[in-house]
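Of the protein chains in this complex, one is absent; all others appear in place.
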Amino acid sequence: MEIKIKIRGYHTDLYKHVNNARYLEFLEEARWQIVEEHMEITDFIQNKLSFFVVNINISYRSPARVNDVILIKTGLDKIGNKSAVFKQEIINTSTGKICIQADVTFVVADKTGKAIALKGEIKEAINRIPNVQ
Amino acid sequence: MEIKIKIRGYHTDLYKHVNNARYLEFLEEARWQIVEEHMEITDFIQNKLSFFVVNINISYRSPARVNDVILIKTGLDKIGNKSAVFKQEIINTSTGKICIQADVTFVVADKTGKAIALKGEIKEAINRIPNVQ
Amino acid sequence: MEIKIKIRGYHTDLYKHVNNARYLEFLEEARWQIVEEHMEITDFIQNKLSFFVVNINISYRSPARVNDVILIKTGLDKIGNKSAVFKQEIINTSTGKICIQADVTFVVADKTGKAIALKGEIKEAINRIPNVQ
Partner (left out) sequence: MEIKIKIRGYHTDLYKHVNNARYLEFLEEARWQIVEEHMEITDFIQNKLSFFVVNINISYRSPARVNDVILIKTGLDKIGNKSAVFKQEIINTSTGKICIQADVTFVVADKTGKAIALKGEIKEAINRIPNVQ
């Protein structure tokens, strides 16, 4: 799954680079699209279950600036009993360089906020998310 | 009611100025404090009623930059039957200039999202908010 | 000029509505696109001139929520000697209602931050921006 965003003034900070916090919004945007495309299962649609991010390990490699077009790539890395990991990468198509790389670990929580076991229909749905190339 | 904020890198954009949208967060911050101090009435505490902003008219007069300290002033301007208006002003104490001036019109909505009449206890509480000097 | 955005979790606040400040980012996004399409003149490209917003008058009419798709319409309203006004409107295509309407007054500033007269090539470029329908 790939999405493109053109960098605008409000994305950047005094260094004229996209701010560290803003990248997390870009990554969240891409994850919503992934879930939308691959997790069309009743319990998510009815909001009985939610994704919660429990860890983000993000490396900032090279900056993106106004007018640069970035490409966000997201894929499944691995799935465990209680948590799973997305790999996300943002490429600056204007420079050809990697902007950031991130491992995003998430759980699926029920209405009480408790992480549920990743098995059955939920596990199958997560496994339908393609790996990052 | 006055609060101070020191401008940091993440508040600013590529022009090295506080971004237009960020000022609205500063203004919202000041309004939460106003409501906290003057609207300690049961229906707000129990979330039966909420403030909803229906109009913001904001003039950007001079920029604030990293390390500048801004002062946010908020006061009641006027109160009508269904809506009321706050006057908010942000002073850049580092330059002595006015950064922005804003009129913020709000209603009080019930649980269904419908604006209620500003009378009785609610009107008295709003009227306890001091005017801007 | 019209752009569409799908509302995601990070756009919304505790009321489950798009936050007031976030709308200003949506409006800025649309203005960057307008300028990109219609203001391809050397002085902007070389950053000798910049747009500065001097006033935003925004009315919040009805909320947008997660998964709603909004449509941002932007057009020129009027052009004066020193400032000009965009009309911007956001429609919630999921409800058919208007989310917000805004008049955005801007000046064109030179490298020193001083507003220049809107005449000649600059005025012609601004006048190429279509009116809102």
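The first chain written gets the first letter, and so on, giving A, B and C; residue counts start at 1 in each chain.
Here is the rule we go by: a residue touches a chain if its C-beta (ideal position, glycine included) is under 8 Å from a C-beta of that chain, and two chains touch if they have at least 3 such contacts.
Predicted, not measured: the structure shown is a model, and the values here were computed from it.
Omitted chain: which shown chains does it touch?
Every shown chain touched by the left-out chain: A, B, C.
If you put the missing chain back, which residues of subunit C would it touch?
Answer for subunit C: residues 9-10, 12-16, 19-21, 65-66 touch the chain left out.
Could you pull out which residues of subunit B are in touch with the chain that's been left out?
Residues 6, 8-10, 25, 28-29, 32 of subunit B touch the chain absent from view.
Can you name the residues of subunit A that touch the chain not displayed here?
Touch set of subunit A with respect to the missing chain: 15, 20-22, 24-25, 28, 50, 52-61.
Criterion: only the chains that are shown with their structure count from here on.
Provide the C-alpha centroid distance between subunit B and subunit C, rounded to the nearest whole angstrom.
That pair's centroid distance is 23 Å.
Taking the mean of the CA coordinates per chain, how far is subunit A from subunit B in Å?
34
How many angstrom between the C-alpha centroids of subunit C and subunit A?
Each chain's C-alpha centroid was found; their separation is 28 Å.
Identify all positions of subunit B at which a residue touches two or more other chains, and write them in rising order.
Within subunit B, the residues that touch at least two other chains are 15, 20-21.
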